[in-house]
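Attaching a single structure in structure tokens format; questions to follow.
One protein chain omitted, others in place.
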Amino acid sequence: MPHPIAALHPDRLFPAEPVTRAVARRLYENVRELPIISPHGHTDPRWFAENAPFSDPSSLLITPDHYVFRMLYSQGVRLEDLGIASRNPASTPPPDPRAVWRLFARHYGLFRGTPTRLWLDWVLGEVFGVEAPLEEASADRAFDRICERLAEPGFRPRALFERFNIEVLATTESPLDDLRHHAAIRASGWPGRIITTYRPDDVVDPEAPGFLHHLARFAELTGEDVFSWNGYLAAHRKRRAHFARFGATSTDHGHPSAHTANLGPREAEALFQRVLSEARGRTVEPVLAETFRGQMLTEMARLSLDDGLVLQIHPGSWRNHNALLHVRFGTNVGADIPRATDFVGALRPLLNRFGNEPKLAIIVFTLDESSYSRELAPLAGHYPALKLGPAWWFHDSPEGLRRFREQTTETAGFYNTVGFNDDTRAFLSIPARHDVARRVDCAFLARLVAEHRLPEDEALQVACDLAYHLPKTAYRL
Amino acid sequence: MPHPIAALHPDRLFPAEPVTRAVARRLYENVRELPIISPHGHTDPRWFAENAPFSDPSSLLITPDHYVFRMLYSQGVRLEDLGIASRNPASTPPPDPRAVWRLFARHYGLFRGTPTRLWLDWVLGEVFGVEAPLEEASADRAFDRICERLAEPGFRPRALFERFNIEVLATTESPLDDLRHHAAIRASGWPGRIITTYRPDDVVDPEAPGFLHHLARFAELTGEDVFSWNGYLAAHRKRRAHFARFGATSTDHGHPSAHTANLGPREAEALFQRVLSEARGRTVEPVLAETFRGQMLTEMARLSLDDGLVLQIHPGSWRNHNALLHVRFGTNVGADIPRATDFVGALRPLLNRFGNEPKLAIIVFTLDESSYSRELAPLAGHYPALKLGPAWWFHDSPEGLRRFREQTTETAGFYNTVGFNDDTRAFLSIPARHDVARRVDCAFLARLVAEHRLPEDEALQVACDLAYHLPKTAYRL
Partner (left out) sequence: MPHPIAALHPDRLFPAEPVTRAVARRLYENVRELPIISPHGHTDPRWFAENAPFSDPSSLLITPDHYVFRMLYSQGVRLEDLGIASRNPASTPPPDPRAVWRLFARHYGLFRGTPTRLWLDWVLGEVFGVEAPLEEASADRAFDRICERLAEPGFRPRALFERFNIEVLATTESPLDDLRHHAAIRASGWPGRIITTYRPDDVVDPEAPGFLHHLARFAELTGEDVFSWNGYLAAHRKRRAHFARFGATSTDHGHPSAHTANLGPREAEALFQRVLSEARGRTVEPVLAETFRGQMLTEMARLSLDDGLVLQIHPGSWRNHNALLHVRFGTNVGADIPRATDFVGALRPLLNRFGNEPKLAIIVFTLDESSYSRELAPLAGHYPALKLGPAWWFHDSPEGLRRFREQTTETAGFYNTVGFNDDTRAFLSIPARHDVARRVDCAFLARLVAEHRLPEDEALQVACDLAYHLPKTAYRL
């Protein structure tokens, strides 16, 4: 008997074959209520600091979610009509949220077969109790229902955080962020564990717009002479310590490639001065910028050995591929596209310097699935410092998560991976995302059990480790 | 109870698991009799113009099908013995068709597990009523049976076209083709819808043998000064309009890579003159040829915005990889080999110029499956002008079609894809190819339904869209 909303069926994402499904159910029963560990993501700490009601369904579920609006854009819907703010605010008034919602509902069929559909169905049905599948005819009813709910106290950010059974939630901030929202959360006495993450791209990437201005602000915040190499490193050290005081247990680095470098101190200093000098002349030669970013990964690893922060690397996205949209709407508008990414040559300088340190934790992610079995599983199955981040971004989907396990487990095992990251701005979808990951992992394990490749008691232990213990350990939470 | 010919079993290609199979059957019941839309392929329009009987089984099923003879060649069978015409016709007399057929039947086991086997079994069993599986012992009986049938009126090209329930069939012609067969079809009053496609490689690719001669002929046909940049573009415009009068709704471009360029008019003109100048000196520098082909894709997109023709790009095949065979037998002898293909950097100039145009339709194909989830689905899930062509060439097989859906759907959805292309010269296999694609799509959708990822009513709508409505819409038929 199908559930009226497929995404809420209790057996969703389990294989249809009855023996395997029964194993998957048993495994899942033991992990489904484990608290959510969300060690890497992009929610807004202001929500939890201010705990104000979310305003309306569209600005909650559509406008901030590039998975959603990129699909609509790909089918000819204008971003302006979805309420995406243009950089030229004078252009047109923002559309009415109800109009945006109707437009979205009319195109809901585009999401068939996508994880967005699974997540949204869960949010609509399970969080808001919207009954019918979303379509043009039911758009207004759903909109009104959600609006009513959002006005209730139980739908404020902190209440949802508690209802979602989140044990810890990491946000991501620039070193230039004053962490005021994190401070406010702590000052409020609310016990929800919201922690920050040190993401220094805008003071590390010489190609970031405003790089020199960022450095100036970096100097102000730290009192260091960041235009000297030692002062620059000292500023990082201080700021990392500051972030750690707001709960950070990790840093994060979003570079175009996985390139690393391992220069001696004098060469590194000379590189830094050359980068500054070119930056003052407005453009930094790409190969120089690449080398500097790569050197900084190695420097960050060195600092991590001291302060214990986990080092995350998210490489391989060609950001802002669509030049026109970049000019008109800025960043994060669904136009970041993955590229083929080398890890074996690229990570070697870093790994040769620090890869044998069992106390260091480097977590590497990829958007290039061809590297799972070819490069990343062999690397993570060897280097003590290296772990594999979960299927990322376009790949944190049922098929993507399954491919990750199928292509990494045989070489790296389960214990060189770190559980799931939701990595999302879409707060309301967090439980659905973790639930999808847990179900897919249980389905994978159930296949191993049904094919007599792993005893069920061990599979159960692995399921619990993947859902809860591995992320806690790997991220030192 | 297995059907004596596996490929004709009513449940073929459906998953064995009973619940999923039952869903697949129900979905398939609704699509199996939908008319065939064949928007891209390589059948010979002469067949339908002249409507003469096909001569014999070997020249119908073996000689023109490089899937077939490449496999036999790989196992040491000589191309001469299969009736493949050498460029040196004086060499040896062509073999007897019956001898070719016997050789083929003796090696039929080589095709186990290949789509060729599925297609051929269908053609033998369903079109010709050949009963036993083909093997050496039954070769003569099958040969005779097919010969008898080919002599019957119901086995002439137009009768088969009607029996196959083909609503529209596109062939592919060079701008230098006089389209006489298309003209004859129209003049004949026969209502079968056979349309052409504008494939200008031989007047666009400076590395094509005879490039300058082709341009001279291009000038004759159009009355334009094709050795000037504006005249050259005007000739394309005229010829495209001429093709459109013979039903063309698309153009097609088979380039070594997906490289595109977006030069200004003066630069483009200078490039064209430099290409001509080097071509007159016999060899065009490869990087220049690459840039010119890339620029022409952007020019074609510009023309498409005016005349509405859909732009197809088929990149990434290393044509004529086997130099010896190329010298002895020419092109299309099974020696075209795919290479790793970049799309993210390669298509950027074109997409940055025209990718945001919702009225433009660019359909891109790949032979590099690693690009499905990494590059093409993310691109097609963003750019309004871009759609993904179906699994192509070596990959239009059960496993290949399944991988296409598994690796593109979650990011691009179903509606940024365009249904199936048979892309074949093997006319008799067209229904079998579409049937395989429909079955594989139904199997994929059935899995989504059985795993509660999509309600069955929506899956049914998707199945019909993939089989029929999407190709009609995408190719503007």
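Just so it is clear, A and B label the chains in written order, and each chain counts residues from 1 on its own.
Following the convention adopted for this analysis, a contact is a pair of C-beta atoms (placed from the backbone, for glycine too) under 8 Å apart; a residue touches a chain by one contact, two chains touch by 3 or more.
All values derive from a computational prediction rather than experimental measurement.
Novice: Looking at B:R186, B:H321, B:R425 or B:H469, which makes contact with the chain not pictured?
Specialist: B:H321
Novice: Decide which residue listed in B:G308, B:G345 or B:G400 touches the omitted chain of the complex.
Specialist: B:G400
Novice: Given the contact definition stated above, which residue among A:E173, A:E224, A:D336 or A:E375 touches the chain not shown here?
Specialist: The one listed residue touching the chain not shown is A:E375.
Novice: Which parts of chain B face the unshown chain closely enough to count as touching?
Specialist: So the residues of chain B touching the missing chain come out as 2-3, 6-7, 9, 11-17, 70-71, 73-76, 109-115, 117-118, 133, 318, 321-325, 334-335, 337-340, 367-370, 394-395, 397-400.
Novice: In the full complex, which bits of chain A touch the chain not displayed? Write them out.
Specialist: For chain A, the residues touching the absent chain are 17, 19-20, 340, 342, 344-345, 348, 351-352, 355-356, 358, 370, 373-375, 377-384, 386, 406-407, 409-416, 447-456, 458-459, 461-462.
What we mean here is this: only the chains that are shown with their structure count from here on.
Novice: Chain A to chain B: how many Å between their CA centres?
Specialist: Those two chain centres are 40 Å apart.
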